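Here the complex is missing one protein chain, while the rest keep their positions.
So that you can tell them apart, the chains are marked A, B and C in the order they are listed, and the count of residues begins at 1 in each.
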Amino acid sequence: MVIVLNTGYTKDQVSELVNHIESKGVKTSITEGNSKCIVGVVGDTTIIDDDEILSFRYVEKVLKVQEPFKKANRLFKAEDTVIDVLGSKIGGSNLGIIAGPCSVESEEQVVEIAKSVKESGANFLRGGAFKPRTSPYSFQGMEMEGLNLLKLAKQETGLPIVTELMSTDYIDKFVEDVDVIQIGARNMQNFDLLKQVGRTNKPILLKRGLSATIEEWLMSAEYIMAEGNESVILCERGIRTFETYTRNTLDLSAIPIVKRLSHLPVIVDPSHASGDWRLVEPMSKAAILSGCDGLIIEVHNNPQKALCDGQQSIKPNKFKFLMEKIRVLAEIEGKVI
Amino acid sequence: MVIVLNTGYTKDQVSELVNHIESKGVKTSITEGNSKCIVGVVGDTTIIDDDEILSFRYVEKVLKVQEPFKKANRLFKAEDTVIDVLGSKIGGSNLGIIAGPCSVESEEQVVEIAKSVKESGANFLRGGAFKPRTSPYSFQGMEMEGLNLLKLAKQETGLPIVTELMSTDYIDKFVEDVDVIQIGARNMQNFDLLKQVGRTNKPILLKRGLSATIEEWLMSAEYIMAEGNESVILCERGIRTFETYTRNTLDLSAIPIVKRLSHLPVIVDPSHASGDWRLVEPMSKAAILSGCDGLIIEVHNNPQKALCDGQQSIKPNKFKFLMEKIRVLAEIEGKVI
Amino acid sequence: MVIVLNTGYTKDQVSELVNHIESKGVKTSITEGNSKCIVGVVGDTTIIDDDEILSFRYVEKVLKVQEPFKKANRLFKAEDTVIDVLGSKIGGSNLGIIAGPCSVESEEQVVEIAKSVKESGANFLRGGAFKPRTSPYSFQGMEMEGLNLLKLAKQETGLPIVTELMSTDYIDKFVEDVDVIQIGARNMQNFDLLKQVGRTNKPILLKRGLSATIEEWLMSAEYIMAEGNESVILCERGIRTFETYTRNTLDLSAIPIVKRLSHLPVIVDPSHASGDWRLVEPMSKAAILSGCDGLIIEVHNNPQKALCDGQQSIKPNKFKFLMEKIRVLAEIEGKVI
Partner (left out) sequence: MVIVLNTGYTKDQVSELVNHIESKGVKTSITEGNSKCIVGVVGDTTIIDDDEILSFRYVEKVLKVQEPFKKANRLFKAEDTVIDVLGSKIGGSNLGIIAGPCSVESEEQVVEIAKSVKESGANFLRGGAFKPRTSPYSFQGMEMEGLNLLKLAKQETGLPIVTELMSTDYIDKFVEDVDVIQIGARNMQNFDLLKQVGRTNKPILLKRGLSATIEEWLMSAEYIMAEGNESVILCERGIRTFETYTRNTLDLSAIPIVKRLSHLPVIVDPSHASGDWRLVEPMSKAAILSGCDGLIIEVHNNPQKALCDGQQSIKPNKFKFLMEKIRVLAEIEGKVI
């Protein structure tokens, strides 16, 4: 941490600040010159809030040196975290391929799609039972019934279930029925939800918020891990920018950065990022080469009749074709599915 | 709603689409020419999802004509909504001035600040008991104890309490103790929370999300209203942009736009928007002239010792001075506090 | 300037870096601890490129302490710069009100509007002769003929002319005919143009780029000033964000920040920022209260027939009415027009 004082600072202010900071058990050193005073702080600075230091009226700015996350930090755990769910793995040299419909609509639909994506090589089944929708008048998901249909599809295929949890009221049910609990982009900073899933023993798929920085995203992972659950899978799904041709802007540069900063696995959602089925193939392939640990792809047997997000879903035969290409690229990258 | 078909569309596709849409009880009309086909749709189009139409593979784009919100829409309720909380009003020609500390820290602190801001002219007391913090290692608020201290401050001053709810677990407690329930920016699309506060009879202060469009913000208000609670106060608190000199970019243009689109009152939070106490005065004054219905301002008797956000809090005497200016401007704008 | 080294740095690297930096005549100091090394640098660090330091592979990041602009910096010139153009002033306690049509269309049009805005109290005339348009197929302005019509309008009213220069080919002509040379948002980092207008003795109105940070904007002013021309008027005209209800997001928080960082005057363009005539009044008023030094407003006698930007132009009678309100607010702010 580096603290810069306002021009016109006094010796007394420097002393006050240094005493305040050193009382927290960290070391400081002072550089003065050209009307500027810089206070360098080393030691475990994660315990010092920027806010607290900025409250001193003679502080001009606070610059961060150390990343504020600990348990998610690769500095403190060098080897990749590998999440193993009923034998399907994500992380290290393992690519996780999660596929399925945006929302569960009927037994026939979800079972048929599950069988098909499994055959093509997916190792996880996705499907929304509770759906976060911008409008209260849109289809909100089949809810508990949807959860039951996912279980049927799992029975038929053996694929572990990935599905989104939107309310703490259903945590017990999710812990019982679901294999990976998804926290959606809109809830990435729903700290109450993060803390509560942090007290479960289920792997958590944590989507990046629409305007979350990489640091904030990792801090949300830290919320889960701080409660004891260290099985977090990060998921890049596009960020909000000024560009309107795509629903969001897929930030693939975030992948190598997250891999450097953290030991947690990070996957990519090309379907939500683009909102356009025509971009799913190129963005899936690009994602693999960016170094990600997996993909989550929307597949629907009849996109035109899909109750949500049909425009970003690909058909089962297109998915099969894509998986063939992904396998070739995975091999080049030294990964296995 | 306007639907544009891909170049190369067929007559059969047009028929299929038109039949599908008209089955929902709306009217369509078709314009063709220059290899383009445009389908205009009129009637109650809020029941048609864009997503659903985009799922038809021959649809190029869907353009919205009608705003997707109803209960929040000024089209269906021309007069301003005025929220009256124990005699303190927001909306119409009434400015609501909400002031108090970022977080409740002690009885002495919150009571002293409450008395002071009341004397200066504030008509609501703010104070965080549950605090949304980026880091799990930062102070998370005094929680239930904080809520009790707010009640003490209300007893002393008569000021209605505005405080943030982060978890559905505390809704009953908030309904009992709190006068205005705040939904924070990070929870603006926590739809479970929105629905649940929509079933209470308390006024809701709904902050705009960091990257929420005006439309999404109004759709979140619609979630609350659709459950029966029509007392929603909107709050602009800055949006996320590339600029880093301010914590967020205060979007004052949103104020006249919201006033045109909706009958709901909209207030401004200059403290969180800028993250800098030096900007609170100019941005408060500018906000009044942009046509807002009130302000929410952080005031702390000892910002340097504040447990959070001290750098954006102003001192009681500065608040008093600011209120004098605000009164002059309010009069010019034809508003009363 | 503060330099943070990668974890795993060596003593030799620290020495190499320190020697390199001190050879430039600045002072360094080193703080080590917890596997981090921080090098504080004080003195005239504006001569050191971040890029240069970041090229050292063992450097993790470079944090800026000092603003990189000098001539534009309030630190080196405490008093406000006042620009006086034929008696019309901008800066200090003087508000400059620049009004006129988006583009010059005919003698009748520009003279009529000029007379009208003068009567209402504007002290500068704006009008585009050369127009930057997104499409090569849109009206590009009357060019030289437009410039001549502006001169006629000036003869009739005495109002100094503000108009945009897009090509270095016309600099001599502009120096001869124009009173304030405008550099548009799209050319804010057209460094060749900046340098060339920096060698003239005309005041320059420098618009902020669509995605320019405040620092980049001031650095562009610095380009002009470094060539000898210190008469720069900054103009905030909205930045690009994800919001689509307004053409741009007017960043009024930038005003108090620029006033603190720089001695240069800064004005606001509510017309281009919003792209909507209905927002011109509230945003003009809000701008005055944010502490700006003036406004530039599009006024057209027949917006429906305007050759460009009619939707953001207000009519002369609306402008007159707005000027009455602005005069009241100016007085409150201690400003004169």
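Criterion: contacts are C-beta pairs under 8 Å (C-beta built on N, C-alpha and C of every residue); 3 or more make two chains touch, one makes a residue touch a chain.
Given the structure is predicted, the values throughout are model-derived calculations rather than measurements.
Every shown chain touched by the omitted chain in the complete complex is listed here: A, B, C.
Here one chain is not drawn; of A:I47, A:L86 or A:I257, the residue touching it is A:I257. For the options A:I47, A:L86, A:M144 or A:L289, the residue in contact with the chain missing from this view is A:L289.
In the complete complex, the hidden chain is touched by one of B:E32, B:D84 or B:E108, namely B:E32. Although one chain is not drawn, its touching partners on chain B can still be listed: residues 2, 4, 7, 26-36, 38, 40-44, 61, 63, 65-66, 75, 240-242, 244. Touching the omitted chain from chain A are residues 211, 213-215, 239, 241-246, 249-257, 260, 273-274, 278-279, 282-283, 285-291, 325, 328-329, 332. What chain C contributes to its contact with the hidden chain is residues 46-47, 49, 51-52, 54-57, 59, 68, 132-139, 166-169, 186-187, 189-193, 195, 210-211, 216, 219, 222-223, 226-227, 240, 303-311, 313.
Here is the rule we go by: only the chains that are shown with their structure count from here on.
Computed from the mean C-alpha positions, the centre of chain A lies at a distance of 39 Å from the centre of chain C. Centroid to centroid, with C-alpha atoms defining each point, chain B and chain C lie 31 Å apart.
Distance between chain A and chain B, defined via averaged C-alpha coordinates, is recorded as 26 Å. Counting partners per residue, chain B has 211 as the residues that reach two or more other chains.
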